[in-house]
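Shown here: the complex without one of its protein chains, the others still in place.
Our next item is chain A:
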Amino acid sequence: MFNVFKGALMVLTRKRELFIWSLAFPILLSTMFMLMFANLDDATAFDPVATAVVTDAHYDEATAFSSVIDELGEEGDDQLLDIQTFATVDEARNALTAGEVIGIVSVEADGTPKLAVSPDSGGLGVEQIGRTILDTVMNTYVRNADLLASLAADNPLALADPDLVEEALTHGNATVQVSLTHSTPVQSVRYYYALLGMAALFCGQVGMLAICETQPNLTPLGARRAIGATSRGKTLVATLAASWAISFACLLVAFLFIRFVVGVDFAGREGMCVVAIAVAALFATSLGTLLGSLPKVGFGVKTGLLTGLTCLLSLFAGLYGEPCMDLADQIAREAPVLAAVNPAKVVTDAFYSLYYYDSLVPFAEKAGILLVMTVVLFAVSALFVRRQRYASL
């Protein structure tokens, strides 16, 4: 049996095209992700909002307002605005048109503050949020002023002590930031997890080829092996073990690349990640076995099926960008069963559980789901590979 294993290993490692999908592809794609995400996390992290302030006579007169703006623009940890000053509205508008600033803060002749921004760019884009932050800052001033005005009208005595008024309006931060998760939320890590999910499915190609090499009607090698002295069961077990070993090795290399070259954080649980990879490789082998054993289907079509299936399932694991990730999350929330039967999503979630949850229970659940799916796929493929009769060999 060991000889069959060795033989199968040799046959598979000599198929160089196999490694395009199972090894080169994840490495290439993760390199691409590395370039793509290098600035992504920084780009959506908070940066003071680039603001044009028109420092004309009206602005100087409105001291209460200008001191608020100046304070928000002061450099430091709680700096909210990155202020550029302009002498006239026209100059500020040129800067807005050129995209140098997000909005223009000015004061009208009657002393009311005014904000000018470019149109909505939609969603949660940095510029759009920058506009809304500016809007909020302006509202804070207007609302505080309105509050004082209404108090002055109803209860003037409340404003008798200017120090108290000043004290009432200045306050510390009402919130303190805490973390709920095992690791800080990072948008980009989930794409690497989804990539590992896709790579795992692509490794199905190994199992598929391995099975085709044992089927007498598909390859000459399969025909020779069928009449050999080793029992069918032994041949299959040894062949599948070889394809698992290769899938595992490919995924492990991809994982090591993502961990050490790309530098993706796995929350210090690398050992558990290797377990996840071993389970994912086992699933990949079972998927490949099922596709490979489909009777009366050519190898080219099987490859196409696997590619199509992998791409489709990866879509629902959120691999292809933010809209897909949102869709995947929505499905997971509203139809957890659908998400649980998508192996790409389950592999992705296994890494995700390791990263975000303190407890290892969710990870064990995901690994369990994968193992159950593996057993089911192997059982179905057993129906196809055993006791088949071929009209002609």
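The rule we apply is simple: a contact is a pair of C-beta atoms (placed from the backbone, for glycine too) under 8 Å apart; a residue touches a chain by one contact, two chains touch by 3 or more; residues count from 1.
The criterion applied here is as follows: contacts and distances are computed from a predicted model.
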Considering only the chain that is not displayed, what protein name does its UniProt record carry among "TIGR03915 family putative DNA repair protein", "ABC-2 type transporter transmembrane domain-containing protein", "Acyl-CoA dehydrogenase family protein" or "Multiple sugar transport system permease protein"?
"ABC-2 type transporter transmembrane domain-containing protein"
Touching the left-out chain: which of A:Ala116, A:Leu221 or A:Ala364?
A:Ala116
Tell me which stretches of chain A touch the chain missing from the display.
17, 20-21, 24-25, 28-29, 32, 35-36, 38-41, 43-47, 80, 93, 96-97, 99, 104, 108, 112-124, 126, 128-133, 135-144, 146-147, 150-151, 155, 158-159, 164-165, 167-169, 171-182, 185-187, 190, 300-301, 303-305, 307-308, 311-312, 315, 320-327, 329, 333, 352, 355-357, 362
